[in-house]
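Have a look at the structure below, then the notes.
Missing here: one protein chain of the complex. Every other protein chain is in place.
Moving on, here comes subunit A:
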């Protein structure tokens, strides 16, 4: 059963002494908005973590396969659909028969969480295997500017014998690490009930999405990330599938106040901020708010 309400959400997460999302264009420095020096985290970075979390917690559960795995082959996953439906696969093409093509797509949606959530392009040449998912994330941006630090680190070993000889046995390698001392990031998300009708994204899936947003950083620890934590998730639930208020007006109701330190200067902890939610008149609009945490 697909969901029957439209949702928007505002999600806050922060980073302490870590790199939330490196910029391949800038030697893996934390992403920066050049206009404002605010930090950025891309939509795909966050979707990767949601996929990883669902893969981790729902491993082996039917219907919760993950299509774009960190170690997966897309075409092999496609093939599963053909096998299940006993259709002879034509190389790089969905079946000519439109009904069969829809069956393959429906099967993929039923079995793969990320296909029915975010959508997927499942063919290489023919367009008919494209699914648009109900859940969409925008870029995350930090509330205030961030100041990335570059740290030099040493390793007490070298990789090759040649390096060891060059250093006459000194055996040291220098490396670099980029961190954001502190940054609170805000991201906006959308869930379309109308698109969920096409992929079968259900209320259970939605609950899984909220759970992933709540816990995904707990399972994404690494040397590069530092300490990352989900801080707040505000969900706006519309009374029906089309919704009853413009998304931008709902997002405007979630304000972040700086309670310690100057606005537009880098913050040092989460307690430098207060997140304020204006619920005035939301009932009349037919929108309910849930603060997931």
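Everything below uses one rule, namely that a residue touches a chain if its C-beta (ideal position, glycine included) is under 8 Å from a C-beta of that chain, and two chains touch if they have at least 3 such contacts; residues count from 1.
Heads up, the rule we're going with is that contacts and distances are computed from a predicted model.
Visitor: Name the chain not shown, per its UniProt record: "4Fe-4S ferredoxin", "Quinol:cytochrome C oxidoreductase", "Energy-coupling factor transporter transmembrane protein EcfT" or "pre-crRNA processing endonuclease"?
Guide: Result for the unshown chain: "pre-crRNA processing endonuclease".
Visitor: Using the document's definition of touch, tell me which of A:151, A:207, A:249 or A:276 contacts the absent chain.
Guide: A:249
Visitor: For subunit A, which residues reach the chain that was dropped from this view?
Guide: Within subunit A, the residues that touch the unshown chain are 23-25, 31, 33-35, 40, 42-44, 68-77, 79-80, 83, 89, 91, 124, 127, 132, 134, 136-139, 188, 190, 192, 194-195, 242-249.
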